[in-house]
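Note that one protein chain is taken out, while the other chains of the complex remain in position.
And then chain A:
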C-alpha cells in the first residue's frame, strides 16, 4: 500500500472532531513549530520538502513563503485558497468535509511561519456545509487554546476566519481572490506587484491552496527530508487526485507522486478501470484547463515509456504530446464520449467564467463557444477548425491572468489530437447528431511519425 500523509485517518469515526483528530496525532505540528522552531526554521523545512503548490501552478511553496516582504509595523496575511472550482477537481471539498482540522492545523503552522496574526480561509460560497464544518473546527481549536491570544503559552496570537465567495471560478486566481476578499468584483490584478509585496489590503500576503497548507503538517511532524523520500525527482510527496468521468471507482485518491498512470486508472487500489467494461478514449489529467490527451498518449510517452503521475512526466513532450499535473483533476472519457461536445462544454464554462476585463478572453471565449456549438450541432464549416485554433492562439498569453490560457488550451489540444473527429462532425452533420465518432485510433500504439508539433 502507498503511504498516505493527508488521508491516512479518513475512515476513523469522528476524525472531523478535535478530540479524535488529536488522538490520531493531530496538532503535534502546532506544538512542535510554535515551541521548538523559529518561523524561519519552519519555512526552511517546507523549502527542504520540495512541496509544490497543489492548486494547479506547482510553484514551490517554501520559495513562495520566502518571497514574503516583512516591513516593520505592517501586517502580513496568510489566505487559504479554498475556492475549488476547476472542473474535475474536488479534493479540497473532500479534505475540508472529512478532516477539517488538517487544514486548521496547517493554517496555524503556516501563519506562524509567515508572521501572520490574522488569516482567512476563502471558501467558495456554494460550499456552505463545508464553511460550517470549518467554523465549528475553528471554534473547537480556539477552545483548546490552539487559536486566539498567546497560543499554548508561546506568546503567538492568531485569529482565523472563514470567508465565503459568491460563485465565480475566477476567484481561484489569487489576485482575484484578494479583490473578492476585499468585497469587490473578482477582477484579477496586474502583477507586479505580487501579493508577497502588496496583497490583501495592500499588505504582504501569501495565498496557498488547501492541500498545500494541509501538507505542511506532515512536513513539520516528520521533517522536510522525510517528505522528499516519497515521490520522484522534483515531484516530492503525495498528491490528492480527484478522479471523475467514466471510471469504475471515481473519487479522491492520495497517491505517491510517480505512480504510473496506467496503474492509477486500472488497478483496484485506485480507479478500478473504465466503467461498464468500455475502453478508454481520452483523459484530461489535471483539471479542465490542461490539454486533453488521447488514451495512447495518456498511458505512454511518445517514446513508448510509461507515463507517470508526476509534474515532469505528465508534461513530458510539451503540449505536442504531453499535458500538465494542474490541480490533479483527472477526468476519464470512455469510447462513447464525444470530444467535440466536451470541448464545447468546457468553452461555455470559460466564456461564462471570464471576468470580462481583457478583451481577448472576454470576446475570444465567446467566439470559441459559438463556433464549437455550431460544429457540435451540425452547422460547422471545415474552416471553423482552423478558426478555433486561430482564436485560441490570440487569447493565449494575451491576458492579465491565466484564465485566457486555461480557455485556449483545451480547444487547441482537442484539435491537435482529435482533428479527424472535428472534421467528421463537419462532413457528417446529420450522422454526428445521432451517433458518435467512437474510439477510432486513439487507443492504438502511437507511431513516432504521427506526432506533430504544429498548433
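Following the convention adopted for this analysis, a contact is a pair of C-beta atoms (placed from the backbone, for glycine too) under 8 Å apart; a residue touches a chain by one contact, two chains touch by 3 or more; residues count from 1.
We adopt the following convention: contacts and distances are computed from a predicted model.
**Q** Can you pick, from "Citrate lyase alpha chain", "NADH dehydrogenase subunit E", "Peptide/nickel transport system ATP-binding protein" or "Cytochrome", the UniProt protein name of the chain not displayed?
**A** "NADH dehydrogenase subunit E"
**Q** In the complete assembly, which of A:14, A:71 or A:166 touches the absent chain?
**A** Reading the full complex, the residue touching the unseen chain is A:166.
**Q** Among A:26, A:62, A:88 or A:364, which one is in touch with the chain left out?
**A** Of the listed residues, the one touching the omitted chain is A:88.
**Q** Among the options A:231, A:245, A:273 or A:360, which residue touches the chain absent from this view?
**A** A:245
**Q** Tell me which of A:112, A:349, A:367 or A:437 is the one touching the absent chain.
**A** Considering all chains, including the one not shown, the answer is A:349.
**Q** When the complex is taken as a whole, what residues of chain A touch the one chain not shown?
**A** Contact residues on chain A toward the absent chain are 75, 84-90, 92-93, 118, 124-129, 161, 163-169, 180-186, 201, 242-246, 250-252, 284, 288, 329, 331, 333, 337, 341-342, 345-346, 349, 352-353, 355.
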